[in-house]
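Only a single protein chain was left out; the remaining protein chains are all shown in position.
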Amino acid sequence: MKKFLTLLYFLSFMPFIFSQQINGHYHGRQISFPNIPGFITLVADFHMHTVLSDGEVWPSIRVEEAIRDGLDAIAVTDHIEYQPHQHDIPHTDRNRPYQIASSRAENRALIVINGAEVTRNMPPGHANAIFLEDVNKLNVKDSIKAFKEAKKQGAFIFWNHPHWEAQYTDGIAKLTELHKKLIKKGMLNGIEVVNDVTYSDEALQIALDYDLTIMGNSDIHGLVDWQYDLPSGGHRPVTLVFAKEKSAESLKEALFKKRTVVFFNDMLIGRSEFLVPLLTESIIAENANYVETWSGTTSIAKLQLWNKSDAPLILKNTGEFDFHNQGQIITLAKNTSMELQLKTLEKLEEFELKFEVLNAVTAPKKHPDITITVFVNQE
Amino acid sequence: MKKFLTLLYFLSFMPFIFSQQINGHYHGRQISFPNIPGFITLVADFHMHTVLSDGEVWPSIRVEEAIRDGLDAIAVTDHIEYQPHQHDIPHTDRNRPYQIASSRAENRALIVINGAEVTRNMPPGHANAIFLEDVNKLNVKDSIKAFKEAKKQGAFIFWNHPHWEAQYTDGIAKLTELHKKLIKKGMLNGIEVVNDVTYSDEALQIALDYDLTIMGNSDIHGLVDWQYDLPSGGHRPVTLVFAKEKSAESLKEALFKKRTVVFFNDMLIGRSEFLVPLLTESIIAENANYVETWSGTTSIAKLQLWNKSDAPLILKNTGEFDFHNQGQIITLAKNTSMELQLKTLEKLEEFELKFEVLNAVTAPKKHPDITITVFVNQE
Amino acid sequence: MKKFLTLLYFLSFMPFIFSQQINGHYHGRQISFPNIPGFITLVADFHMHTVLSDGEVWPSIRVEEAIRDGLDAIAVTDHIEYQPHQHDIPHTDRNRPYQIASSRAENRALIVINGAEVTRNMPPGHANAIFLEDVNKLNVKDSIKAFKEAKKQGAFIFWNHPHWEAQYTDGIAKLTELHKKLIKKGMLNGIEVVNDVTYSDEALQIALDYDLTIMGNSDIHGLVDWQYDLPSGGHRPVTLVFAKEKSAESLKEALFKKRTVVFFNDMLIGRSEFLVPLLTESIIAENANYVETWSGTTSIAKLQLWNKSDAPLILKNTGEFDFHNQGQIITLAKNTSMELQLKTLEKLEEFELKFEVLNAVTAPKKHPDITITVFVNQE
Partner (left out) sequence: MKKFLTLLYFLSFMPFIFSQQINGHYHGRQISFPNIPGFITLVADFHMHTVLSDGEVWPSIRVEEAIRDGLDAIAVTDHIEYQPHQHDIPHTDRNRPYQIASSRAENRALIVINGAEVTRNMPPGHANAIFLEDVNKLNVKDSIKAFKEAKKQGAFIFWNHPHWEAQYTDGIAKLTELHKKLIKKGMLNGIEVVNDVTYSDEALQIALDYDLTIMGNSDIHGLVDWQYDLPSGGHRPVTLVFAKEKSAESLKEALFKKRTVVFFNDMLIGRSEFLVPLLTESIIAENANYVETWSGTTSIAKLQLWNKSDAPLILKNTGEFDFHNQGQIITLAKNTSMELQLKTLEKLEEFELKFEVLNAVTAPKKHPDITITVFVNQE
């Protein structure tokens, strides 16, 4: 009886939390990209912190932020070895962030993945192990043993911010012998080319040279809304994952298979194999026909060019024909269209649009080329 | 030496927190009202929670939110008796939220006040004691003893959400004998007429009948940005305090003297004694002169009417003269002006504007009247 | 052959005009109000000028503006007697503005009505005659003869800006004996209570006292976009006409039957007979049910209150029950909804919402009352 009263007593203060989740519109902050042939495009952030290591929010907030951002998956990855709040939060169970977050995500569309940040001096620096079964087993003195344990649990492991200026003061990602060894032994599977507000060409080159999965994550400690100035149209960096289905299993498979593209600021970074199809699905030409004037039909084709992605696209015309109503470099804002007029010299039944996408990279300073076949409306 | 290395080791993960505070613009969310004769107007929120009771953020976030909102003062008021995170955060020192928050606020313009929520079934329900010296001494079984201890420490004590539907299912604030006794003994000094997203006419009537300070606070558990939809122009409820200077001491003196007005949604609530001067300082008429036409000077006076406050104002013309370019009820958005034309029947050197301010109340359904003397420019 | 060449020659410069009509989005400037029982609500502006009298645009622009504003009908009403551009535009046919405008409107959704402004000193001042067959016949010296001719043609005639400060320097509309005579003889059927940026309570009283149609029009000479600051959300004043169908005939019948409401700034002005149904169709309560807390169901009803009109609505709660989440005066922005919580004291199956609509008038300083029956969702 007393227990019951106590329960009632505590329950009496709970409604605040729940009622407060509902309010507030999302103001178009939901990040969305088209699927590509054979795969669905999942939006994920695999690096973030809570009060259970050095973050500033309870794990529940990470779930709510992710849902507002339209993410399909997050990994909660508190530091194992770094516990600055331990005076107040002396928790010993390193799975708690995951437990709390996944409880909040129950029956909602967000996949929560158990993870942790192995937090060491360089080398090897910091690394995230995700899809862990028991984080506690990685809480060991020797860093290599932690990586081994992660691998044993089947985790996907990636090097965090290899260009972090607090560890490499020149901000240049540099692979050490230790890293090469970890890679060789399958204990380093990916690398962040983007962390928070930073990007590294050198990290991208390492990913390509050593066949690592290209990752980009927020590493958020405070609030996503503030750090990326969401009311001004900013967004957190995310890793787009091309998966067979929306499940943790499928995400893991896709990560190991390196099927990712990173969306950072107004930039897309990824292997050509995935970035080109993503762009091809994003850029759609519609309603092509020839401009008419009082003097008859011209050989200027006009069409509506859509950007169906959440990244603005800076497109350089590399096709055969010049534009009539634009210079040869155009910016197509996210989820909008513009009218494009092409001087095709003669009336064609079909023609090709070719673009170099300048705000996308498949390697340092290398931009993907895409080709779109346009069929002219015949009446 | 080992100690030094350990320190360095931990330090190595700290820069994130600090770097992340700086980013993000404030998008005009700063709440500001003019001073009134004899007092400065301080903007304060005296009710909020952190992970150290049932909130979802570390106390540092409450400081950052408040600074972004332009607040002059906050009281951190975690529940004493309700500790749902105790499995992870088994802290026994109830002064910790204050300590952590005030450390974050060091050398910044925000005053942080130690406080706590005495969290009991009705009656007496929940009450905040602020300006406490040691919260722990209130952690006692008997609720009256907790109030006594608060008074002993010189605290200002106010009744929280007397209209809370979880305690009074009809949402009607009702004073019990216990409350009357507490008031009589000086152990209940104020009352929330606004809590979070709710307002109570009955609570306002109690404040007036029993001479209590009129309070309005956020009681925030999650994030202010979300709960009040800041990107859409929302704001948290705040208590405007008319103080002699910007100090904790002065705030306390002002609260005991009942010098407050509550700003809630698009509404202002307060005693006429303070609400009328606040409105009078907010509504400014400038550049009055008479409209000229081809046929000579008219007797239509035009002037620029400014709202120098952060509340929109719904003004009903109760003066002698009708408007020429508006109906008799106008809405003046926050921090903007409109041209107003008055049909003064003859050319006057000065005249009076009179308004009933419909979105302000000095008692249930009673709106303040203000008078502005306008001097016409003489050339 | 030469003729053909000449035609070709001239045609060669025409495409500009047509291509330039298409561009430009309308940015939500389209004015729209719900229909009322028995009638459709047409949005109209019956007073405007072009370069063919003292305006600054070709009649085609008046058509394009109207279409952008979502109007159903306009009357082009150039001054008959005032022709300041006659040095360059010595046209003698006063039907030209109508001819040019209606040619531009061909096959589009806008009804263009032939009209003219009889432009005389006070009394009678200026009056618009609309639904004219031949404006030229009104171009006579004696003003009364012009009114007679208008009546003979079956025109609807209304007094323009009776409160115009260039004619009545105090801005007070005053009926003269001449006006009374015109009214009596059916030669003055309506009166502008709103002209451009001005409103007159006295004109409204005259409309009610002498049984005239209540009118509000733009009298635009320059550009609507500028005069009403459309990019900031302004709108031209319009007369809402409650017609049996969308046709010129039906508009005329409705005007003679006085079925109008004026939309000016953020204000609605009209006879109770039409304003109350318009407001009743505009304010919709949806999804009513009772708030639940951990302690069970409360007697606080919540519902979504919609404003389905293009006017913001300032609503004073005059019903039996207080609001829980708002003060007793609320502003509902155009085409939005808000959650409303009512303290119904006990759980009801249905109840009434009652509002005084403060930014609407049915007579000087008199606001309409509306009642909405709310049915609570039963599960």
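In this document, chain identifiers A, B and C correspond to the written order of the chains, with residue numbering beginning at 1 in each.
As a convention for this text, a contact is a pair of C-beta atoms (placed from the backbone, for glycine too) under 8 Å apart; a residue touches a chain by one contact, two chains touch by 3 or more.
Since the structure is predicted, the reported quantities are computational estimates derived from the model, not experimental observations.
The residue from A:Lys148, A:Lys174, A:His324 or A:Lys354 that touches the chain not shown here is A:His324. Contact with the omitted chain, checked across A:Glu106, A:Asp170, A:Asp209 or A:Glu350, is made by A:Asp170. The chain not shown here is touched by just one of C:Asn128, C:Ser143, C:Gln167 or C:Thr344, and that residue is C:Gln167. The missing chain, though absent from the display, is touched by one residue of A:Leu208, A:Val291, A:Leu348 or A:Ile372; that residue is A:Val291. Subunit A meets the missing chain through residues 163, 165-167, 169-172, 197-201, 264-267, 269, 291, 293-300, 312, 314, 316, 322-329, 331, 341, 343, 345-346, 358-359, 361, 365. Residue-level contact of subunit C with the missing chain is found at 9-10, 12-17, 20-21, 23-25, 27, 49, 51-52, 54-58, 60-61, 64, 68, 79, 82, 84-85, 88-91, 96, 100, 119, 121, 166-167, 196-197, 219-223, 225-232.
The definition used in the following text is that only the chains that are shown with their structure count from here on.
With centres set at the average Cα position, the gap from subunit A to subunit B is 40 Å. Chain geometry summary: the mean Cα position of subunit A and that of subunit C are 51 Å apart.
Annotation for subunit A: residues touching 2 or more other chains are 12, 14-15.
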